[in-house]
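The complex appears here without one of its protein chains, the remainder shown in place.
First chain written, first letter: the chains are A and B, and each begins at residue 1.
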Amino acid sequence: MILTGPQIARERENQRLVLEPFDPARVQPNSYDLALGPTLAYYTGEVLDTRQANAFAEVEIPDEGFVLEPDRIYLGSSVERLGSEHLVPIIRSRSAAARLGLFVHVTADLIDIGSIGQTTFQFHAVQPVRVHAGDCLAQVTFWRPRGRIVLYDGKYQNSRGPQPSQIHLDAVGAGR
Amino acid sequence: MILTGPQIARERENQRLVLEPFDPARVQPNSYDLALGPTLAYYTGEVLDTRQANAFAEVEIPDEGFVLEPDRIYLGSSVERLGSEHLVPIIRSRSAAARLGLFVHVTADLIDIGSIGQTTFQFHAVQPVRVHAGDCLAQVTFWRPRGRIVLYDGKYQNSRGPQPSQIHLDAVGAGR
Partner (left out) sequence: MILTGPQIARERENQRLVLEPFDPARVQPNSYDLALGPTLAYYTGEVLDTRQANAFAEVEIPDEGFVLEPDRIYLGSSVERLGSEHLVPIIRSRSAAARLGLFVHVTADLIDIGSIGQTTFQFHAVQPVRVHAGDCLAQVTFWRPRGRIVLYDGKYQNSRGPQPSQIHLDAVGAGR
């Protein structure tokens, strides 16, 4: 079951989920709006590879905003620190951002239960689109799980700012 | 919990959700197929901005269909009027459309509980693809919420046809 907005606020009060900072005006009927943090990351190479380290650079969004170009993937992060040991967060776009052709994730919308931190967005712009730090582009929903819970215990715990892919490390280990 | 197709039909009979017009042949195992309405909208500028009004134009889909180009975001709408005050609708593509490389939303798949109207699709084509009015490109699923319900009370209520983004109005108000 998907939590209603009032239930998100209530579970937060009961410390069953983390959402900081929290502004009651951003509670929606079934979600909570997330703001864009000040830093973007992008890869400096043109061809990426699942089995190589992919070099990247970071940029601070200037006051006049930053134009996301269609031929490049950008990583950003939420201002908010969020997660839960009891509920499963799923990220989606606010419809106002999506109607400008801005993807806020690239089919990786699920946050593992127990993973707490600033969420990494995967931005893809269909047409060039200028974004500004603090824009509410995304939202988070929360879902009730069924079954025994084993908390996330991975390398992105307590992440701050955008986190590039570590997929090349998979090939070293047991296939993931 | 996600409703099964037979349960979608039943909740509609009990007036717990709106789905008009309704064709029993379009009930799927866990969803209902949606048809494409006759009008598309697109932005006339090349660079869009989250804090400016973005001018747009509308086009009627001709009898021979309309080719969606990869470098542009298009907005369309469902023929069907849909929504619910008790359940949460979530939009997705029919797999037959997705296998042609046609996105029907841009990570904004959630419809607020209480929002009733023709749904705005966000179309992005990976390769050029010709679409036709009446094509069943999308489907809607319905999900049970948990918690106190506060119904949607926003500017898109009872919308008809594709609705462009109003995100630039956020900057004026309280940050959304």
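Following the convention adopted for this analysis, a residue touches a chain if its C-beta (ideal position, glycine included) is under 8 Å from a C-beta of that chain, and two chains touch if they have at least 3 such contacts.
Note that the structure is predicted; figures quoted are calculated from it, not measured.
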Item to complete: Quick one: say which of A:Q28, A:S78, A:Q122 or A:Q139 touches the chain that got left out.
Response: A:Q122
Item to complete: Mind listing the chain B residues that contact the chain we can't see here?
Response: 1-8, 10, 23, 25-26, 28-31, 33, 35, 65, 67, 70, 92-105, 109, 126-132, 134-137, 139, 141, 144
Discussion item. Could you pull out which residues of chain A are in touch with the chain that's been left out?
Written reply: 1, 43, 46-51, 54, 71-73, 75, 88, 105-110, 112-115, 120, 122, 124, 143-152, 156, 163-167, 170, 174-176
